[in-house]
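Would you mind keeping the following structure in view while I ask a few things?
Moving on to subunit A:
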Amino acid sequence: MRTFIERTGERTLGAIEELGYAFSLCIESLYWLLAGPFLQQPVRLSAVVAEMMKIGVLAVPVVLLLAFANGAMMAIQGLATLREFGAESQVVAGIAYSVTREFGVLIAAIVVAGRSGSAIAARIGSMQMSQEVDALRVMGVEPVRHLVAPILLAMLIMMPVLTMFANAAAIIGGGIYTSMTLSMPLAVFIEQCFDVLDWSDLAQGLYKALVFGTLIALIACANGFSVSGGAEGLGRFTTRSVVLSIAAIVVADMIFTYFLNR
Partner candidate 1 sequence: MSYQVDEKDGYAVVRLTGEVDLNRSPDARRVILDCLQKKMPLLVDLSGVDYIDSSGVASLVEGYQLSRSRQLDFGLIGVSDAAMNVLRLARLDKVFPIYASLEARLKDTR
Partner candidate 2 sequence: MPQAATVTASATPYAIEVEDLVSYYDSRRILDEVSLRVRPGEIMVVMGGSGSGKSTLLRHLLGLNRPAAGRVSLFGADISQASARELYQLRRRMGVSFQNGALFNSMTVEENVAFPLREHTRLDERTIRIMARMKLEVVNLAGFERLMPAQLSGGMIKRAALARALVMDPSLLFFDEPSAGLDPVVSADLDELILRLRDALRVTILVVTHELDSAFRIADRITVLDQGRILITGTVEEVRNSPSERVQNLLNRRSEEIDVDPEEYLRRLTD
């Protein structure tokens, strides 16, 4: 019979162990990315490109669609709220700041977490179950170098790119609604956006993109390698990977925003 305290303790230990594991995956991946070429065990460029395709390029349509809709939504809400104060023209600044600092990257990250977080966990998990990961290891091919490092690098490249796409789509989405409502030409809206925006606003989103990308990659890989318990286990860890990465993204975003906007 185990007490509540014992179980809480075990879970806490488990969580700390998992954090440590994800962190070690990160360090090992960076090690292989940097030292691999000198040890004649490089991270394959072809693998990185393949991951960039899967993580980034194929996610573009969904990211564009969601970001566009989100931008339009912000314009609708913003105009409705600001109308009460007669400050409708301020909607431009509102959209420009919140998209570049916050929502562009958040949408990109959630789409990638949903699409790639689950796919990566499932792929590594099924390789783990079929002993492909063991096979790599006994062949002298480090699974972290072969599987994790390309994913991490591809995330670090593609998340900022997707974020820029999302920023553009959201601003256009907001712009189209605003231009229809306020009879302000879209070009003027976009021009005003550029006027209020500073490089630091864009940078804020891009920093976050790097952090979120790292979180998604590590959480997905760590869950993939932890898969046990057959098909049911595979499903459980895949779902867990998505839920955990979205939770991690939102929490990290809050912390980030707090420190960047004080």
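A quick word on the picks: all candidates are chains of the complex that A comes from, given by their letters.
Before moving on, here are some points about what is shown:
Here is the rule we go by: contacts are C-beta pairs under 8 Å (C-beta built on N, C-alpha and C of every residue); 3 or more make two chains touch, one makes a residue touch a chain; residues count from 1.
Because the structure is predicted, anything quoted here is derived from the model rather than measured.
Interface remark: subunit A makes contact in this complex with candidate 2 (options 1 or 2, touch as defined above).
Interface of subunit A with candidate 2 (complex): residues 41, 126-127, 130-132, 134-135, 137-141.
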